[in-house]
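Taken from a larger complex, these chains appear in their original positions, while the remainder are omitted.
As written, the chains take the letters A and B, and residue 1 is the first residue of each chain.
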Amino acid sequence: MKPEGDIVSASHGKAARERTIPKRHGLLRLIRHHKKSVDLPAGTVAADQEASATSVRTVSYDAADLREHDGVAPPDLAGLRNSSDVLWIDVTGLRDTQTIEEIGAAFGIHKLTLEDIVNTHQRPKVETFDHYVFIVMKMLDHSDAGLTEQMSIIVGNDYLITFQERAGDCFDPTRARLKRVGGQLRSEGPDRLAHALIDAVIDNFFPLLEHYGEVIETLEDLVVSAPEPSHVQRLHSIKRDLLEIRRAVWPTRELVNALIRDEHQLFRDSTRIYLRDCYDHAIQLMDIVETYREIASGLLDVYLSSMSARMNEIMKVLTIIATIFIPLGFFAGVWGMNFDYMPELKRPWAYPAALGFMFVTACLLVVFFWRKGWLGERKPKALR
Amino acid sequence: MKPEGDIVSASHGKAARERTIPKRHGLLRLIRHHKKSVDLPAGTVAADQEASATSVRTVSYDAADLREHDGVAPPDLAGLRNSSDVLWIDVTGLRDTQTIEEIGAAFGIHKLTLEDIVNTHQRPKVETFDHYVFIVMKMLDHSDAGLTEQMSIIVGNDYLITFQERAGDCFDPTRARLKRVGGQLRSEGPDRLAHALIDAVIDNFFPLLEHYGEVIETLEDLVVSAPEPSHVQRLHSIKRDLLEIRRAVWPTRELVNALIRDEHQLFRDSTRIYLRDCYDHAIQLMDIVETYREIASGLLDVYLSSMSARMNEIMKVLTIIATIFIPLGFFAGVWGMNFDYMPELKRPWAYPAALGFMFVTACLLVVFFWRKGWLGERKPKALR
């Protein structure tokens, strides 16, 4: 298979895309990790050996002040918690399970939650515990490792911890807004920050869908003007990606709905109004994904009809040529026979007569094909 | 791809259609705007740079009197509100976000509502606020910019504000009824006007569906008499449009249902009876859309069976001609060989005998094909 990231896309080179489409998506990866953890008891925090190295960044802020720290040791995080209104701990890379367990211990996180954070093949979900809310999401992956990566959020009363699989995310605009003094986000609690991150994760799917929309529109033209099997492959790989996006977005919709409906005292009513917006976006994503899938399926029909029309055209050319010249060749063969007594061969007018006979035969056959409508495109009037 | 607005339609030239079918529908546009707003915080009113210029028309009326104003400045709108029973502010074009924000400020509209008005890719929905009801709908676009445009309605206790993306709408009959002295609409509140507008938006989809119905009927004939791939393309583009209409109408149904069921004191019971009518129409629209989609899918089967029947016919002609003349050509070739000792060539009766032999062979083959039913259309008795 050709690299999926390159096909077709060059035709839209002018609109520089912000991210590269990965070449292989994580279908296999999705299961491989499971296999490894199959024999472990539930509640075991066991890292995938291919996981990225762990790094911890913290941001603590109130309306007036914002402090950033890199690489704070887990035991020191408790101290940061005390000295600030809102503490955001941003953990990237899940290889160092010890660090993650220490963070868990410092904030009283349940063992099953830690297991879900490290086992990166969760379905998006929200789980409520006594003093925190645990949210798992699928975020578009910004590295080349797959289509999506897992993003876990723990929301406490004065802190928020995020766990990402790999470096690179879609939160830079959120970080910029956080640094702006007087920004709304600065004077709100961790629930509002959680909303901002959820919003970013959901909205970040739209540019990818835009790209697929462009590819589908290009294919809609190509499939008619120059159909070839690679188009069907491309459609197949788009449908596969859409399936994965659906698997990421569909439970996200339920998740956001659960945050809106359920009574977590950690999420205030003012934040719920904003979550309603996220909910609308998630539904819109699903709408677009389903629409694209149906259009992609429809394109296959267009492709097949193009191909069968081409086949018909090829067969017509063959049939016309063969049907005209095979009988003529037979007549030439008859008069090329070596019988001694073939009286017509002696006549001086015989040769032109034979040629004329052949010409008339050919003309009759052309007329026959013309009446069958096999010569040229007989556009019916209604279509002109 | 040929311009979709022209294909097939000419065959119904006699029935002058009221609107032109747009050539490109907004699949891409739908997402592109999202991309732009992805990095903005929720609640930001940021206009699409391609949006139309903003213009404001106001109509204020009671049973006795009706006054129209063009281009009233937003701060003056509050004054109009006081001097009239019902005030309809009709905003067209969403480029000038400042005007929209000023209107919002004058009527106490929530920031998220204003964002939804300007971000023109909302899903149809209804949202209730303390002193107004916010309705988003998709309306058939009367310009060439797309298939649908967004129509937002804010219903207050003595005013109604509508926001349209582009100039041109389906409300002229409503405006005419409003101007008629003694009309029912004049003596009712803004909820009744909201119903009239919702009704117009829904009913306006029917003429487009009628057009698609005509095209599908034309294609039902063509696909049998003269199938070609452009028919499948046309069916594909109709199905794509039907998908978009479904995406516009399906949530509209829920929206109207929410207006009927929920307890908004702004919508009186007498208006709810009329909304039940809108609800029925929305369901009918969905019924027709689904029926058309199934018929269009069925037509593809008819198309493919037509094509394969044609292919069979082509192959039959080729096979009949080739099967008759290739063996005959071989016999002629045999007697055209130059061996010295071919005794039959010397006989005077040999030539006519050879011709006779060939003729009989040809006849036997014709009989063979006739018995196989490959010559002419052997209609089975049951079908005559």
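In the analysis below, contacts are C-beta pairs under 8 Å (C-beta built on N, C-alpha and C of every residue); 3 or more make two chains touch, one makes a residue touch a chain.
Here the structure is a predicted model, which means the values were calculated and not measured.
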{"item": "2 chains shown - copies of the sequence in the complete complex", "value": "5"}
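Going forward, only the chains that are shown with their structure count from here on.
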{"item": "Inter-copy rotation, chain A to chain B, in degrees (Cα atoms; steps of 5)", "value": "70"}
{"item": "Residues of chain A defined as touching chain B within the complex", "value": "173, 177, 183-185, 195-196, 199-200, 203-204, 206-207, 209-210, 213-214, 216-217, 220-221, 224, 273-274, 276-277, 280, 283-284, 287-288, 291, 294-295, 298-299, 301-302, 304-306, 308-309, 311-312, 315-316, 318-319, 322-323, 326-327, 329-330, 333-334, 336-342, 373-374, 377-378, 380-384"}
{"item": "Touching residues (chain side chain B, partner chain A) in the complex", "value": "1, 7-8, 10-11, 27-28, 30-32, 34-35, 37-43, 112, 121-123, 125, 127, 218, 222, 225-226, 228-233, 236, 239-240, 243-244, 247, 300, 303-304, 307-308, 310-311, 314-315, 317-318, 321-322, 325-326, 328-329, 332-333, 335-338, 342, 345-348, 350-351, 354-355, 358"}
